[in-house]
Each structure stands twice: as C-alpha cells, then as structure tokens.
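Only one protein chain is missing from this complex, and each of the others stays in its spot.
Up next is chain A:
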C-alpha cells in the first residue's frame, strides 16, 4: 500500500472524484454567487454590472440586519441548549435502566424530514384547535397566545421545534463521547471519594471538551444558515418577524426576482458564518489538549 501511495499520480486520481464534486457543487457555485452579487439581475433577463452596489445596499438594509439578529438569537439559544443535552447524555451514560431505548427515542425527531416536523408543529401551535393551546386552556389560561401570528412570540415559538429537532443528534454525539471515557478513570475518582457531580464536572467534562467544542461550532454554524422549519411554518412572517438570513436570501432571489441582490446577501451570509466560526474557534482554542 505504501508503494501505491508513493506515486503522486495515484494520489491525484484518488482525490480527483471528490475534488471534482466539491468543486462543482460547492466552490464554483460559491464563486458564481459572489459574482452574481455584483450584478443587477432579475434571474431571467440580462445582467447589468453594478459593482459593489448590492453589497452596500445589503449592509444598509435594515431587514437584512433584522434577519441576521434573528439568526444570531437562534445561534445563542441552540448553544445554550447544548448544556441541557449534555446533562441528559450524562444521565443516559451513567447506566440507568432503559438508556438505550431513551437514546433511540431522542433520536427520532432527527430522522423525520423537516417538512413533516413543520406540519406537526403547525398543528401543535394552531391557535384554536392546537394541542398546546387546548392544554393551556384546560389548565386555566383564558387567552393563550396565537403562537405563530404574534410578532413578539413567533420567533421563540419556532425555536422550540428547531431545538427539539436536533436534540437527539447532540445527545447521541455526547453519549458516544462519554461512553469512550475509560471506566478505570471514573472508578479511580470514585475510590478517591469524588461525588457523582464532581466526576461529571471535573473528570467527564474536561475529557470530552474536544467534542463539546465541535458541537458548539456545529450548533452556531447550523443556526446561522438555518432555513427549513422557518420557511415552511411561517415563511418568515408575519411581516418579517421570523425572517432569518437564509429565508431572506431565498425570498429575494426566488420570490422578488432580485437574483443579484439575493446572491449578494447569500455571499454575506457565508462571510458572516465564516467570521463567526473563526471567532468561536479562537475563543474555544486550548493550549494543552487533555489526554486519557
């Protein structure tokens, strides 16, 4: 095998298919969208070069920053929710009865398609016949809110299914990481008289730090470019109250025929996500990696 790998041509051939796919499906569209961002184009007729005008408009576009704010709020909430998932995984990993079954149940939302989840939660949130408001009324609330119609609430209402959707995914990752910790270390700590809380906080957490960092990046990046449930459940409405960056971009490019401007917003979305990722990695960077 070493002999095969020493030939540069073979390496090139092995890499080429993947490189081709990544190039055609990711990098070329990326460059194209940056390029379209320089055009005034309705996506149908002729293009007109306008330089950086679209980017400048986007930076001054209050609606864009509103949607960016909503995306960042989602990022904050999904990052905070990681703590909850971590706690759940700790419990699951500590050999309680039925852990295996519970883990599978938590994973189910992850297996459903986003549109199915959206339809499900649209029914849950229905102001008159929805499960949520029926329960609230049954326990004595007189005027439960119209979750998806009230501009002050709608964003947070949609966060619930979004977080719910990905809970199983993060729990699974943490669970696997926790299971990887050698039993002997925990055994030793226990003999030294550490309480379960101390074991969790001082031993398990530091040992899976690497995984936690990865999930933080995943959660933040995933939130910044989040689209599915918002698009299906409210379409960004009412009046933009639940618009996020990706849904705003989609709306510009595909419903209002501002393909050039939409591309510019899409490219800004990429840059923002990139910057945030770099910052997050800087903050969570560690000098000394802990080893088992």
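In this text, a contact is a pair of C-beta atoms (placed from the backbone, for glycine too) under 8 Å apart; a residue touches a chain by one contact, two chains touch by 3 or more; residues count from 1.
The definition used in the following text is that contacts and distances are computed from a predicted model.
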Per UniProt, the name of the complex member that is left out, chosen from "Heme exporter protein C", "Acetolactate synthase", "Extracellular solute-binding protein" or "TonB-linked SusC/RagA family outer membrane protein": "Extracellular solute-binding protein"
Contact partner of the left-out chain, one of A:156, A:201 or A:254: A:254
Option touching the unshown chain, where A:149, A:205 or A:218 are the choices: A:149
Hidden partner interface residues of chain A, rising order: 4, 7, 10, 13-14, 16-17, 20-21, 24, 42-46, 122, 125-128, 146-151, 154, 234-235, 237-240, 251, 254-258
